[in-house]
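I am attaching a structure below and will ask some questions about it afterwards.
A single protein chain has been omitted from the complex, and every remaining protein chain is retained in its original position.
Going in written order, the chains are labelled A, B and C, and every chain counts its residues from 1.
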Amino acid sequence: MKYWKYYLNRLFSADIIRNEHLVGRYFILEVTPNVAICETQVGQFFMLRPGESIDPLLLRPFSLLTFKSPSGQYPNGTLIFLIDAVGKGTNILKRLAVGTRFSIVGPLGRGFPPVADDEILFVVAGGIGIASVFGLTSVYLNTPFFFGVRTANMMSDLQAIGFNYWGENTFTASDDGSIGSKGSVLELLEKQVSEYKRDCGGKVKIYACGPHAMYKAMVKMNLDADIYVSLETPMACGVGTCLGCAVETTSGLQMVCKDGPVFNLKDIIWGG
Amino acid sequence: MKYWKYYLNRLFSADIIRNEHLVGRYFILEVTPNVAICETQVGQFFMLRPGESIDPLLLRPFSLLTFKSPSGQYPNGTLIFLIDAVGKGTNILKRLAVGTRFSIVGPLGRGFPPVADDEILFVVAGGIGIASVFGLTSVYLNTPFFFGVRTANMMSDLQAIGFNYWGENTFTASDDGSIGSKGSVLELLEKQVSEYKRDCGGKVKIYACGPHAMYKAMVKMNLDADIYVSLETPMACGVGTCLGCAVETTSGLQMVCKDGPVFNLKDIIWGG
Amino acid sequence: MNLSVNIGGLKLKNPVITASGTFGYGVEYEEFLDLNQIGAITVKGLSQHPAKGNPPGRIWETPCGMLNAIGLQNIGIAAFIKEKLPELRKYDTKIIANFFGDTIEEYAEAAARLSAAEGIHALEMNISCPNKQAGWIAFGTDPALTEKVVAAARKTATLPLIVKLSPNVTSIADMAKAAVNGGADALSVINTITGMAIDIETRRPRLSNIVGGLSGPAIRPIALQMIFQTFKAVKVPIIGMGGIMTGGDAIEFIIAGASAVAVGTANFVNPAASIEILKGIKDYMARHQIDDINTLTGGIIC
Partner (left out) sequence: MNLSVNIGGLKLKNPVITASGTFGYGVEYEEFLDLNQIGAITVKGLSQHPAKGNPPGRIWETPCGMLNAIGLQNIGIAAFIKEKLPELRKYDTKIIANFFGDTIEEYAEAAARLSAAEGIHALEMNISCPNKQAGWIAFGTDPALTEKVVAAARKTATLPLIVKLSPNVTSIADMAKAAVNGGADALSVINTITGMAIDIETRRPRLSNIVGGLSGPAIRPIALQMIFQTFKAVKVPIIGMGGIMTGGDAIEFIIAGASAVAVGTANFVNPAASIEILKGIKDYMARHQIDDINTLTGGIIC
């Protein structure tokens, strides 16, 4: 496979070392870069090229699930992505063989801001949104984690491959009730936030990633918290030049790839 | 992989059972059709879809190297193609995994005409052209076979995978002299044809497949023989409807996919 | 579920048509699919006299598309009527005769002769082939001339007259209006887009004609936009085409304003494409509970 030969900072080639298909559409793509790459904040993303064809043409954005530190075997560490094969590009990525070398741009954008000492962090993931916020669980150990899924499959999948953040601080809900409580994970969140407010009174930060509908529902809930969410829009360049990924905010149009993808929820103006 | 579900005669899906890479660019693609397919003459071809992407868009034409009769394991037999990975489509085919299901149209076109009892057949293959004429060696056993290659590699490759038509009736030449005589195989052909003419005086038929330059050289040689050659032009439909594969002949334009690909050499009008 | 549509008097049992020049004279495909299932077959462009077309170097693949410069090679109207039409009459589908002329008179004569033949159900007038000389191209790019040549054919034609527009214009809306003013019962949008390719090793054009017509999925967004503009400009039904490969693509064209769709280059990629596209349309209608395909035409929500 053809790949790029320029290693100025955020443009590098990487080799696939694992492409593990989970139940359903999800898969884990683990790659090792061929150069030392920049440090990544949780919430930042990388643009992956879906195969070497010119159709599909554009790179696809994916959050970094986790970074594994350099080892003897992988001197530049490894990047792990959790991907939902929803369309053309993701399905091509799903079929790439171990050993395939391909091109990556990143890390890009702004991740989640640091949490102050006097604040408590609640993390919310809706479905595949877990890919973007999962990294927070190793920065903020034992932080309350709210995970909403359609059905139990995905949870067990993640556990099966070694993600074990399912302690007593994890609150799960599923659409079909097959795991956790039945219904929206936001109800659990609301309850915990108000209990916390009542019992401790401290400042609450919520970092969330999920479908935009989830964010709109959060707006309506009027939670007494500082909420940051990771947005998704189609992207071309990923680096702020094409001006394609615009989103309306209270301070005008902003670019999801450069000013985000993480935004303060109250700044977003929701259209249609 | 998506595949077609219509089995009216010459449109079928097939599963790859072997994709063996030879030295250099050549590879062997063996597939088993999911339905009983039409009987194929030597010189006819099939259109293969290079992957499921819409780029490259068009099907690619390939001669049938050999057909293996139905067996318990493969009730519809197997089709074997010998392919030179020259460009985009052929390189995609080269990477398709065993088990991949894909779509095929064929057999198409007109193959080599039957040889009469009072005629002798000389078969000529230039490089990958062997794919189209190789089948003749099992119809006309021990027929003189002239094989021109760039270098020895390919010969040994074919032998290694079980093609053993290299008896005393085989005349080989290579550009670099690494196998057979150094130079053009046409010189060997010319010598044998004139010796045959001198010694036996019978009618000679020559069936050839190779680069068009080889055919033009044959025209110049003025051999005392009835020569049929297999032509190559870019194709879109493969079934005579797009009118894209036209070639100038003494009786006007003809379609390589339908009126050919095998033509009487004397009927072809060579352009530029 | 109603799939039948009326294209300016041509009644089709479903809106999937095969595009001219990509389906031969129809009969070639009988061993690949059941022709009775197709809404209509448009045959290769016909002229008064058989035409030889361009020399070899007629097609070339491009990114998600292909160029062709066949040059309107055809067996001529007489041979078509005598040799092909009787075969086609066996099928329960509609036949659209695509035709062209080199002069206004030839267009009018061709329209008359084809109208008189038994087994042809509509005429599609090609004024938009990019492989012809500059003078001819004016038929499809100069609105005044378009109106004139359409009016001439309209006078002699007794069948529904569909005019096939060229995308190689500044305003497809103006061209559509001109064709309708000339008397078009329906419009086919679009023909191929002028393009070319060069072999950098020899510096020669890939096509003997130098330029050719681009078709296939590459042009789909352009075609779709032209159908949308045409739908806003005129009231006659539109046959949408240009890069349709799937049922979803066909639905996109219908939502933009097409009453029927034509499948061209896709036939080369999959000889049974038209039937798969029809199936995709039905699946979509079932999923979206659409009872009548006609209600979807122009249903874009802006």
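In the analysis below, a residue touches a chain if its C-beta (ideal position, glycine included) is under 8 Å from a C-beta of that chain, and two chains touch if they have at least 3 such contacts.
Note that the coordinates shown come from a computational prediction; the quantities given were computed from them, not determined experimentally.
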item: Visible contact partners (per top-of-document touch definition) of the missing chain; value: A, B, C
item: Sole contact to the chain not displayed, among C:Ala79, C:Ile104, C:Met196 or C:Ala233; value: C:Met196
item: Residue, one of A:Val105, A:Val149, A:Cys209 or A:Val229, that touches the chain absent here; value: A:Val105
item: Touching the absent chain when the full complex is considered, from C:Gln133, C:Thr170 or C:Gln289; value: C:Thr170
item: Footprint left on subunit C by the chain that the document does not show; value: 62-65, 67, 141, 168-170, 193-198, 200, 202-205, 210-211, 214, 216-222, 224-225, 228, 243, 248, 251-252, 255-256, 284, 299-302
item: Missing-partner contacts on subunit A, residue numbers; value: 4-6, 8-11, 49, 54-59, 103, 105, 233-248, 252-253, 271
item: Absent-chain interface as seen on subunit B, which is shown; value: 54-55
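The rule we apply is simple: only the chains that are shown with their structure count from here on.
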item: Between subunit B and subunit A, distance of the C-alpha-averaged centres to the nearest whole Å; value: 52
item: Separation of mean Cα positions, subunit C and subunit A [Å, integer]; value: 47
item: Numbers and ranges of subunit A residues touching at least 2 other chains; value: 54-55
item: Residue list for subunit C, restricted to those that touch at least two other chains; value: 63-64
